[in-house]
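A single protein chain has been omitted from the complex, and every remaining protein chain is retained in its original position.
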Amino acid sequence: MSIFIDRNTRLLVQGITGREGRFHADQCRRYGTRIVAGVTPGKGGSTVDGTPVFNTVADALRETGANTSLVLVPPPFAADAIMEAADAGIGLVVCITEGIPLMDMLKVRSFLRLTGCRLIGPNCPGIITPGVCKVGIMPGPIHTPGPVGVISRSGTLTYEVVHQLSGQGIGQSTCIGIGGDPVVGTSFIDCLRAFAHDPRTRGLVLVGEIGGSAEEEAARWIRDHLDIPVVGFIAGLTAPPGRRMGHAGAIVSGASGTATAKINAMRDCGIHVCEDLGDFGPFCARIFANLLLETGSG
Amino acid sequence: MSIFIDRNTRLLVQGITGREGRFHADQCRRYGTRIVAGVTPGKGGSTVDGTPVFNTVADALRETGANTSLVLVPPPFAADAIMEAADAGIGLVVCITEGIPLMDMLKVRSFLRLTGCRLIGPNCPGIITPGVCKVGIMPGPIHTPGPVGVISRSGTLTYEVVHQLSGQGIGQSTCIGIGGDPVVGTSFIDCLRAFAHDPRTRGLVLVGEIGGSAEEEAARWIRDHLDIPVVGFIAGLTAPPGRRMGHAGAIVSGASGTATAKINAMRDCGIHVCEDLGDFGPFCARIFANLLLETGSG
Amino acid sequence: MKLHEYQAKELLARYGLPVPEGQVADSVEAGLAAADRLGYPVAIKAQVHAGGRGRGGGVRLARNRAEAEEALAAILGMTLRTRQTGEQGCRVRRVLVEQGVEIRHEFYLSILPDRASGAMMLIGSTRGGMNIEEVAAENPELITRIRIDPLAGLQPFQVRRLAFALALSDVQERSFFDLLVNLYRAATENDLLLVEINPLAFTAADRFLLLDAKVEVDSSSLFRHRDLAGLRDDADQDPLELEARKYNLNYIRLDGNIGNMVNGAGLAMATMDMIKRAGAAPANFLDVGGGANAVMIEHGFRILLADPRVRAILINIFGGILRCDVLARGVVEAARATEVNIPVVVRMEGTNVEQGRQILAESDLDLVTAVDLGDAARKIAAIAGEL
Partner (left out) sequence: MKLHEYQAKELLARYGLPVPEGQVADSVEAGLAAADRLGYPVAIKAQVHAGGRGRGGGVRLARNRAEAEEALAAILGMTLRTRQTGEQGCRVRRVLVEQGVEIRHEFYLSILPDRASGAMMLIGSTRGGMNIEEVAAENPELITRIRIDPLAGLQPFQVRRLAFALALSDVQERSFFDLLVNLYRAATENDLLLVEINPLAFTAADRFLLLDAKVEVDSSSLFRHRDLAGLRDDADQDPLELEARKYNLNYIRLDGNIGNMVNGAGLAMATMDMIKRAGAAPANFLDVGGGANAVMIEHGFRILLADPRVRAILINIFGGILRCDVLARGVVEAARATEVNIPVVVRMEGTNVEQGRQILAESDLDLVTAVDLGDAARKIAAIAGEL
């Protein structure tokens, strides 16, 4: 099993006629994702690599029954694209776009609450259920199916973590990049809640970074609700305060949002925090040892 | 049992220092409703008939633990008052005010969906659980406790109906006036859904009128979900098309919203429609006869 | 509250919306002067609160001065009868004289708060210039309805959706966004219950033009739109309805002869229905408000008695909290003050109802007391049978 995406995912790609859109749509398709439609305003009626393109999400939904959308459009148009998908009745939107104005995201979040649509991202690599369905820009081959769920605020750091997990024979149930912006559609806790209902997920990896307090809140939620092993990692111990470290959300403001505070909160809540990224795989192999014996996926 | 209000209702009255506000707060109090606070901006710190008055709902909530609000403020300020209550965390708002601009109500409805607050009204008499709690302006003594739920778009017409029910010894579980405006906070179906979960409610009375299609939708919902006897009444058979009959929502537009269509829809869905208001009580006594024998409330 | 076309266009023009050049006129001379200034051809359009005025002869095109003079003379002062006005029709006191334009295509466009969805609704169709209800009945697929959340407001994707549905050309699409944004602002900022542009023309000069505009303002919102409140034109209103409005009474004239006065709109409708069931016909709808009092009742009596067709009156007050003794005294005094000389059936309910009935019975007036609604219906039926 998995969370948010599975064999029933019928993917629509917004921005499919762009260079990035076409490339990543193709990568998802090759991974096995069922891509049913693309949307680019004004390009309705054409096809991209065999996928029909529509002018509006409403058209695409009516014609193809898409239920998930991957948004690969530039920042000025991304918020509108997300709202279009939500308004049309898409249940899950995954937005990769980096650099969406914060005010746009605040409005999008309220808009989505009115429609009941879930957004993953923006500024994220997407979501993948290894061996089944990939909705994002992450490299497919580093993933292997298995019992560990991965949630992360980062892109390539997630790939690194997953790569090391797979290297140790630790497969993943679903890997989600929630995004590096200060305001994202789906929080750590939203993911945790979903994983808690997935019986196949029997261990978790949480990859956080400086800025905000999402990791602290997630840690407390884990303490109160989960009894499966959780490994944590926090990037940014050496980040100077007051500077945005690449991600719009990665900033230590005054005394809040430091890596140390997050690591301490995680430890206090029983999370196994790995401090050496170079040793991440072996560290997880130790924590998840029982898990691997049980499932035989090691 | 009952729906929406009960012994745990802790009522706040917005506009309590006004003439109407004070009068109806007192009537509710005399009926047994626990009134814990009043709100009138600028009158914070005073009391009305022993009830403390606050400047803001947030203050009132913090100091008194109010969970329900009765809004008795003039139309220009009513939408803001409702949103203030919802924003502060009040779970149920009952708004009596007539004449709130429609655009205000549209915004209020979306705002309430963001907060998860329920609104009854506006332009309604309120809600009463006979013998337990009254949040509204209806005359208390005409009500008697019992097994029949009443839902209505009207004010005095509801009193008439309830009066005749009580006259026949048919008590009520909860009576709700959902309001005569075209856009209201709680629909017939919302009420039906709540009544469906109330085991003590074993019969229903639905009082509708011309305009819109809420009665038709309610009738279909009843057909699909309920198996208790339902009596219907529709006002406005003689209303001319194109004219608003007092209530902002009571208008036949073209072929839509006629009393005949509603009556037919109700009959088609198995609802017992009473066409003679003068005979309403005896009509209900016949329909609810078994009910009364079972409960002994007759 | 409906606006006249010329008022609607003035309002919309303030939002940067493109309307034809035009001028309102209330005489043939003024109309001709306007036409001369605008240049021919001109359209001459009756300004009345009724749809279907084109079919009723209220709109004419004039290619020259002579035609304009003829059209103005024909329209000004005419009694326009349309499906909406009914038989009595309504008199044309004003016309709008507008510059004629060459039209490439006509669209339909409207924005209104939608009671079913609780949202703003944007409606468009390629079938402009036609009655939209007929299009809806015959070609529903030619109508696009787009729901707009009232908090979020109009979004670019919604404009795109409509633009694609209307198959707009590139040149049309370019100005369509601003057009919709401005129209939406006009609708929401002025609490319009309807703004309907039918047709929205796309002209030979490659621009959109609001050829006709129907606007209805939410009367409940007038406290915050003083400017709009001033645009009310009651010339075609029933004088009794106007009189009732002065006293905050909700009165609507109907065709029957049994006057009735009720507190509360739902109960008032139900009372009308009861009169009909009793074999008579209600002369009116009259809601004196949920919390009726003696003064309201006196005003109500005066309104009812001002209608010479009224042969009997039914008063139905469900007071509940109201004290019936006070109410009964009000009814007696009002009946005396207005010198009622037709049968009056009074049914009331509320605190002290026995004392109330006694006061009615002891008065020197010919008031018939009903103990409940069934009784009231029977008594009205008896009176109606003797009329």
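Which chain is which? They are A, B and C, in the order written, and residues in each are numbered from 1.
In the analysis below, a residue touches a chain if its C-beta (ideal position, glycine included) is under 8 Å from a C-beta of that chain, and two chains touch if they have at least 3 such contacts.
What you see is a predicted model; the values in this text were computed from it and never measured.
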item	value
Touched by the hidden chain, restricted to displayed chains	A, B, C
Option from A:35, A:142, A:170 or A:230 whose C-beta touches the chain left out	A:142
Option touching the unshown chain, where A:59, A:80 or A:160 are the choices	A:160
Contact footprint on chain A, counting only the chain that is left out	27, 75-76, 99-103, 106-107, 109-111, 114, 125, 137-139, 142, 152-160, 163, 180, 182-183, 207, 209-210, 212-213, 233, 235-240, 242-243, 245-250, 254, 259, 275-280
Where the unshown chain meets chain C, residue by residue	149, 151-152
Residues in chain B touching the chain absent from view	41, 44, 55-59, 77, 80-81, 83-84, 87, 107, 110-111, 114
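Following the convention adopted for this analysis, only the chains that are shown with their structure count from here on.
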item	value
Reference chain A; chain at largest CA-centroid distance	C
Mean-CA-position distance for chain C and chain B (Å)	28
Rounded Å distance, chain A centre to chain B centre (Cα mean)	45
Interface hub residues of chain C, defined as touching at least two other chains	149, 151-152
Residue numbers of chain A (touch at least two other chains)	110, 114
